[in-house]
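Please find one structure pasted underneath; my questions will follow.
What follows is an incomplete set of chains from the complex, kept in their original frame.
Chains here go by letter, A and B, matching the order in which they are written, and residues are numbered from 1 within each.
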Amino acid sequence: MDIATIIGLFLAAGLVGWAIVSGAGDGAGAFVNLPSAAMVFGGAIGAAFIGFPLKNLTGLAGVLKNAFFSKPKDPTKLISDLVRFAEIARRDGILALESMTNEVEDPFIISGIQMAVDGTDPELIEQILTDELQAVADRHSLGKALFDSIAKFAPAFGMIGTLIGLVIMLQNMDDPSRIGPGMAVALLTTLYGSMLANIFAIPIADKLGLRSEEEIFLKTIVVKGVMSIQSGDNPRTVEQKLKTFLKPSLRSKAEEQPQ
Amino acid sequence: MDIATIIGLFLAAGLVGWAIVSGAGDGAGAFVNLPSAAMVFGGAIGAAFIGFPLKNLTGLAGVLKNAFFSKPKDPTKLISDLVRFAEIARRDGILALESMTNEVEDPFIISGIQMAVDGTDPELIEQILTDELQAVADRHSLGKALFDSIAKFAPAFGMIGTLIGLVIMLQNMDDPSRIGPGMAVALLTTLYGSMLANIFAIPIADKLGLRSEEEIFLKTIVVKGVMSIQSGDNPRTVEQKLKTFLKPSLRSKAEEQPQ
């Protein structure tokens, strides 16, 4: 999990939890109401699911795990790897790259290099890699759309729960001492809905959008690099082509890397 | 009804119903108020209808039934069907396909194959199939627009009902014991409006949008396939052309299918 997520979650979820515990003291248990939580969480997720292709969501757990726990690769490292492959291909022939595929972990690079080694038609390589890149973008955007949808429904189901609680409370106003606690319980669903949206669904949707951009950016570099290696480009040309993807401040950093 | 809809409806509608019954106990009947429901549901649907071409909505029931109860076809199955037709046309001549039209259920495929068998001009076939595809898209987008409109009006009519109820209650505050139940009834319309929008109208609109994309995707494959068969393409070429519509992960699956 990267540092921004840890800091962000600690600040957002931690401080809300701390506000409840420090404010309510012994009464903090009153903030836990399982039926209310079930209705808001289940309702919002359920409403979001109706309009989603469940079969396409099977990869969702992987997308989420990847978004939160895998460290994004360094583009300068990726470029120096690709330049090294170009040097080997130039020196020992493209077939020498076959043994290199053991060194890299990313299956996307391996499949690209493998196709180049196999002498696959360049246009077909580009087509296949671009399709794969598009499929990654689609999985991410589908995941983002699901969390956007949950963020939209969560406050609504929170309000539905509060309205139900208020109607129940207002029907039974005989015992004034129960009005306060009744209203407190009613407000819990609005609180849950707001927390589900703002601490969970919206930040995750933002994160998935960010991660998706990063992954597409990295995969685009790989596609360009594999195509350049395949066409037998000079390693310096490969490097120059790939560095146009980097921001100026990262370019000199890339140059300092041992190649 | 597909699994996502069942899970979603169970979670969304079921949990709200359960929250009412478990929370209100014997008083759950207080949540049923026919005049309030009539005003919110009738008002929202009525306001949505004013701005819609009623004559175009006659097919709406079919669209809804289709969206919720028909199982979307498997694109890999569809492609292998079309490839099989291409093989028959190649082996036995295109007229041999006439007997095959009994095997398929989809009238869209039948009409395409029939036109190819009849020797209709290829451009005319493509024009007619594309027009039909566009008509499907229009019916779906019109249905989606209606539910989007209901989703927009439902909370508004809920609030109108609550304001009416509050005014009535505030005019009659002589009997304090009736203030609570009066306000409870007033809040019911807001609850109905919120439920109509979030459990019914928005999820259905999302679902129609999703189903529309799926149907257009499938029909586009059929159009390409029929055109390819009609032009006497080699079955392998037909297969290759149609597989470009599939995500990479589905392509190998399609290859495993018996053809």
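Operating definition for what follows: contacts are C-beta pairs under 8 Å (C-beta built on N, C-alpha and C of every residue); 3 or more make two chains touch, one makes a residue touch a chain.
Note that the structure is a prediction, hence the values are computed from the model and not measured.
Participant: Out of the whole homomeric complex, 2 chains are present here; how many copies are there altogether?
Facilitator: Full complex, one repeated sequence, 5 copies overall.
We adopt the following convention: only the chains that are shown with their structure count from here on.
Participant: Using CA atoms for the superposition, what rotation angle relates chain A to chain B, in steps of 5 degrees?
Facilitator: In short, 70 degrees.
Participant: Calculate how many whole Å lie between the centre of chain A and the centre of chain B, each centre taken as the average of the chain's C-alpha atoms.
Facilitator: Chain centres of chain A and chain B, defined by C-alpha means, are spaced 29 Å apart.
Participant: Going by the contact rule at the top, pick out the chain B residues touching chain A in the complex.
Facilitator: Within the complex, chain B touches chain A at residues 2-5, 7-16, 18-20, 22-24, 27, 30-31, 177, 179-181, 183-184, 187-188, 190-191, 194-195, 197-199, 202-207, 209-210, 214, 247-249.
Participant: List the residues on chain A that touch chain B in their complex, please.
Facilitator: The touching residues are 35-36, 38-39, 42-43, 45-54, 128, 131-132, 135, 138, 149, 152-153, 156-157, 159-161, 163-173.
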